[in-house]
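Note that one protein chain of the assembly has been removed; the remaining protein chains are unaltered in position.
The letters A and B name the chains in turn, as written, and every chain counts its residues from 1.
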Amino acid sequence: MKTSAIRLPAAIGLAASLFAGGITTGQAQKLDKVTVAGWSKPISEITNLLAEPDKGFFKARGIALGYVPGTGGGSAIKNMLTGRADVAFTDPASFYQALDKGEKLLAIYNIYPQNVFNVVSPKSRGITKPSHLKGKKIGVYSLSSGTRQNLQVLLHQVGLTEADVTIQVTGLLNFAPVIQGQVDATAATDTGLFVGKLKGLKEVNVIKVRDYLNVPSDMFVVTEKTFRTKKTVLRKFLSAYRESAAWMIKNPKEAAKIAVKRAINGRKESINLEIIKIRNISAVSPTTRKKGLGHFDLDLLQKGADTFEKLGLIKKRIGISKVVRSDLIPR
Amino acid sequence: MSFLAINHATYAFQPSETVVDSVEWAIGQGEFHCLVGRSGCGKTTLLKVAAGLLQPTAGSIFIDGTKIVAPSAQVGFVFQTPTLLEWQTVSNNILLPISLRRTPSPRDRQKATGLLELVGLADYAGRFPRELSGGQQSRVAIARALINEPAVLLLDEPFAALDAITREELQDDLQTLCALHGTTVLFVTHDIAEAIYLADRVAVMESGQLRHEFTVDLAKPRQRDMRYSPHFNNLCLEVRRAMDEAA
Partner (left out) sequence: MIIRLCSAGLLLVLVVGWELFCRTSGISALVIPAPTAVLETLWGGLTVGYLWPHIWVTTVEIVLGLAAGCSIGFFCGIVLGEGDFIRRLLYPYVLASQVVPKLALGPLFVIWFGSGILPTIVITALICFFPLLENTLTGIQHIDPQKRELFRMLGATPLQTLRRLKIASGLPVILAGVRVAVVLSFVGAVVGEFIGASEGLGAMIIGAQGMMDTTLMFAIFIVITIQGMIFYQATLIAERWLLRHHMNGTGP
């Protein structure tokens, strides 16, 4: 007697285990597992991490690298705090806010010392300085995004607040409203601007946040506990990371090719190349040229934290020297 | 010695609503009794009590000396509509009473085929109910009720929805089937002519009570032309008058 509808065999479940996201290397028994909680899906900007199966920088130092995707710096920290990852690849704003909530965190490596955020507007609008933004409509990715936070920092530098402008949420396709004239300007990133130009964004004025307050874009953050208990592993991890970053700086073409396979948005090699080059620029600064990749500019970080406090985005003052540790960064 | 004995059977949905009121009746083995009454007189309820589908609030039913407290394989029931399972073949529908207890054996299947032949549906064993006409479905329902060769067959106005000619054919088929194994039959209907044609005895029911009983002195097995004889008409008139009185 026929009874119920079609049911599929659970054998398909085998396939599921093959796709448990992220990168893993083999022989996990001999290697220390370090999982990075990223702020995005595996995109071409972080090809140096995604290229691990091909280049093996981490494996060479005894690290089995894992990656957990995220939706913003806040989610990266959250994923780390739930135990899903050891290290968070996150931005200062998310870092300050987590500290403000009472989380015991430490920043251990300055990934992109350069601020990558900007405000882009059509030349016809004549917006060349932050003060011109007063009274204008400005697009942001989302209300919790880095584009919005950095816009706030930018405005603060010239004595303006969000009340002096109109913020509009545009989502990631943030250049469409600009092209169509629905907003006067949009807060974006360096890579976003590059892609926007490819898609028909004509002549624009670009205000770079780094010209006003160069708060870094991303850092590696760990919990105090991880820092205390896994010092050696973290040192090896940061050495491997520095090597991978250096490789990407020296070999952008090779990285662009690998990104076609490894990155979820990497289908056009030529675009990958440009994005990787842009990202490489943000990874170096005068400090890193002097001391090496990954070193911090503490005063810039402190200024950033103080700005956040003044903006009311965090409640308590943060003493940067207490939450930043440079001793794990390789010589 | 009655085979089916209804002893002061009473059924009330609520204390104030008595549907069957202390009915007393005896049916001898192999006899065919009809119960006539207008709609709402309680005849269907009485039938269900006799079947064991309802528990009498007072009184009892006995079949061959055994008290009836629940439906049993001894009793076959034919509902007002054929109530066949649309997703089963005709043959499997007939075998349903058996397949609910065990897997039907080849012998069971033979029995089903035999019954189908008797009702003229031998070719329909593998068909599905939706391919059958109303009359054909009724035949299958009767065959189903008889597959276990029950001692008692209860029918609740099974031919009411059919046209006159089909009804007459089915009445003849029913006679034949019941005569096969000497089944004791209680047949409920609102059609006086049908009651007279089929029954050895006819009872008139009104407001939950049995008011009149008649013995029908026509020869068995009944022939079609008997329906149109004067004697038949007189009997119908008698019953009709009894129904008027009862009301």
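Basically, a residue touches a chain if its C-beta (ideal position, glycine included) is under 8 Å from a C-beta of that chain, and two chains touch if they have at least 3 such contacts.
As the structure is a prediction and not an experimental result, all values here were calculated from the model.
**Q** I'd like the shown chains that the missing chain touches, ordered by label.
**A** Displayed chains contacted by the hidden chain, ordered by label: A, B.
**Q** For the chain left off this view, which of A:Gln168, A:Asn251 or A:Asn265 is in contact with it?
**A** A:Asn265
**Q** Given the contact definition stated above, which residue among B:Glu131, B:Glu213 or B:Glu245 touches the chain not shown here?
**A** Missing-chain contact among the listed residues: B:Glu131.
**Q** Tell me where the left-out chain touches chain B, residue by residue.
**A** 51, 53, 70-73, 75, 77, 79-81, 83, 85-88, 96-97, 100-101, 128-134, 136-137
**Q** If you put the missing chain back, which residues of chain A would it touch?
**A** 1-8, 10, 12-13, 15-16, 19-22, 40-43, 67-69, 71, 75, 78-79, 82, 84, 171-173, 175-176, 179-180, 192, 195-196, 198-200, 260-261, 263-265, 267, 271
Just so it is clear, only the chains that are shown with their structure count from here on.
**Q** Compute the distance, rounded to whole Å, between the mean C-alpha positions of chain A and chain B.
**A** One centre to the other, that is 83 Å.
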